[in-house]
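Every protein chain of the complex appears in place save one, which is left out.
Now for subunit A:
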């Protein structure tokens, strides 16, 4: 009898810890599915008039040009303050964003002052870097992305590739799951992608991390039905 009792006693704590972990995982999974489901729904109509802080991830070259075209027609008074992030190796993109913001300053006057901030982010892997050293740089890049996201906590994220935006979107999604910040994530696939999604877009599409994903060619829309085709940015 004693023996049986003893073994029961020793099993009980590990059993409850096991149940606790299972319970937690279940809760998180339920929350993840809830977040994914909610993300595909339009924003409800509360506090509509308040502007939303917006994170704009600039890719480089052609990606940045497309993003600037989108920003040009977006009502800036609804999307502010605006935080621009570009890769640390990309000097041109933030300059282009600055030109855009300066032109707004000239149009809007004092009202528009300080509605934009510009930041750079480490890239996880530079072209040609070895895979062994890239483990370290990836960790640094992730920590940096987390730091930036904690500081910004944007309501809206606009991105259009390439990979720079992925850590930021993943962190934003985790923030949504844990109730730190609900952000609306929009991804516009590059116009250069006609027949197949880029790896970044495919990740966000398959994992359902982007609230809405836009493609610029009808062929892609028929291949990825949850994507939206509403014309080209260029």
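Just so we're on the same page, a contact is a pair of C-beta atoms (placed from the backbone, for glycine too) under 8 Å apart; a residue touches a chain by one contact, two chains touch by 3 or more; residues count from 1.
Heads up, the rule we're going with is that contacts and distances are computed from a predicted model.
Between the listed names "ER membrane protein complex subunit 3", "N(6)-L-threonylcarbamoyladenine synthase", "Subunit of tubulin prefoldin" or "Glycosyl transferase family 28 C-terminal domain-containing protein", the UniProt record for the complex's undisplayed chain reads "Glycosyl transferase family 28 C-terminal domain-containing protein". For the chain left out of this panel, the touching residue among A:14, A:44, A:106 or A:130 is A:44. Those residues of subunit A that touch the chain absent from the view are 42-45, 48, 52, 61-62, 65-66, 69-70, 72-75, 78, 156, 158, 184, 186, 188, 190-196, 198, 211-212, 214, 216-217, 228, 230-234.
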